[in-house]
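One structure, pasted below without further comment.
Omission of a single protein chain aside, the complex is shown with its protein chains in their original locations.
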Amino acid sequence: MFEFRITRRVEFHETDLAGIVHFSNFFRYMEVCEHAFVRSFGTVVHPGENNDGGIIGWPRVHSECDYRRPLRYDEEFEIHLLVHDKKEKAIHYDFRFWKPGDAATTPLAQGKLVVVSVGRIAGEVKAIPLSPLFLQHIQIAPAELLAQYK
Amino acid sequence: MFEFRITRRVEFHETDLAGIVHFSNFFRYMEVCEHAFVRSFGTVVHPGENNDGGIIGWPRVHSECDYRRPLRYDEEFEIHLLVHDKKEKAIHYDFRFWKPGDAATTPLAQGKLVVVSVGRIAGEVKAIPLSPLFLQHIQIAPAELLAQYK
Amino acid sequence: MFEFRITRRVEFHETDLAGIVHFSNFFRYMEVCEHAFVRSFGTVVHPGENNDGGIIGWPRVHSECDYRRPLRYDEEFEIHLLVHDKKEKAIHYDFRFWKPGDAATTPLAQGKLVVVSVGRIAGEVKAIPLSPLFLQHIQIAPAELLAQYK
Partner (left out) sequence: MFEFRITRRVEFHETDLAGIVHFSNFFRYMEVCEHAFVRSFGTVVHPGENNDGGIIGWPRVHSECDYRRPLRYDEEFEIHLLVHDKKEKAIHYDFRFWKPGDAATTPLAQGKLVVVSVGRIAGEVKAIPLSPLFLQHIQIAPAELLAQYK
């Protein structure tokens, strides 16, 4: 798989006094979509010890977001995840936010997360290779798809 | 000690589209005040294992809040903690929220937290007695103070 | 209608270092359920000006929660809303949190929200009577149902 989509509705507590979703919440939305993606092929992001090749967590090392159009209370929206890159010990995800049936030619917002798989080696938390489960299920998205909204 | 005060300023992300502090954030404010209180006599709420009489945490078993006047972005406010009760394994806190120099006769909001001290007994997390540090530093507030804003 | 149910999954950002859902988030869950309930009979909680009998918002005047069992990352749970009381200008909601297929005889948590309908009268935000839409769709739950988990 190289892409995944979820839909969601803006909750009241996610808005701020400007009447729109607080910009920090787009990072929570991206993470929720990433976790749903990972769940879709049978694992969870925080499996605890001794599961899935020893992975105990996925710290984020980079995150970013560009905001183009506001998102308001009670509006439905789609989060579209794309696998941008797959490294030995890290995954780069791209995210695009859309309104359903959106006629717009650019997303509401676009973001990125770079996450590293970590495990415990001799008592210390260290980056470790992606597990076979991730290697098997995750493919890099086609270049033309990744280049679509720059 | 039976009371404690901190002041704080409303942050933008704490507001919602109604232009006021989202009601759930008053519980975060209460907890921040409780933790500052506990820090003031030399411990932290989550000391980890084998510290302070074996206490490893303080789960909340009850919380409540009454909201009387709105609190807005950038406004300063005071959180006033009072020890309402001290049980063998639990503490009942009262909280009152004020604007500095407030001429009002009732608080902006009033709340309560009931927290239980837990430790690990034979591998299981269970309620345990308050540590000597808490017993030494925490007194119940005078009844007339507790009864002031019902 | 006197009750409503939604299911939800715990998101990573809703947990705290104790490994469970932060207690303040139960209030966000209650509100999300209330808003879904209101949406189910064709309105939204923040309709803006001049809609639904002039109601412009539903400030919370009281909230509370009792926590009995922990709720963890990635767990599914059900929020069960019951209309506890219907006043001229306010609604009292009860909430119970369950795991699906829960064999337990008490909820994970139980909560309450008291919300007031407000509108603009001569420029000022004031409590106003419930709109016909609310009066038509909301009934008080049977007493034996409300008394079930005290």
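A, B and C label the chains in the order they appear, each numbered from 1.
The rule we apply is simple: a residue touches a chain if its C-beta (ideal position, glycine included) is under 8 Å from a C-beta of that chain, and two chains touch if they have at least 3 such contacts.
These numbers were taken from a predicted model, which means no experiment stands behind them.
Among B:His13, B:His62 or B:Arg120, only B:His13 touches the chain left out of the display. The chain not shown here is touched by just one of A:Val61, A:Ile121 or A:Leu135, and that residue is A:Val61. Touching the omitted chain from chain B are residues 11-13, 28, 31-32, 35, 39, 44-46, 73-74.
Contacts to the hidden chain, counted on chain C, fall at residues 12-13, 15-20, 22, 24, 72-73.
Considering the complete assembly, chain A touches the hidden chain via residues 17-18, 20, 23-25, 27-28, 31, 46, 57, 59-68, 70.
Criterion: only the chains that are shown with their structure count from here on.
For chain C, the chain with the farthest CA centroid is A. Geometrically, the chain at the heart of the complex, using CA-atom means, is C.
Shared numbers divided by all numbers used gives the overlap of an interface; between chain A and chain C this overlap exceeds half, so the copies present the same residues. Centre to centre, using the average C-alpha position, chain B and chain C are separated by 24 Å. Here the CA centre of chain A is 35 Å from the CA centre of chain B. One inter-chain figure worth recording: chain A and chain C are separated by 29 Å, centre to centre, where each centre is the mean of the chain's CA atoms.
Residues of chain C in contact with two or more other chains: 28, 31, 46.
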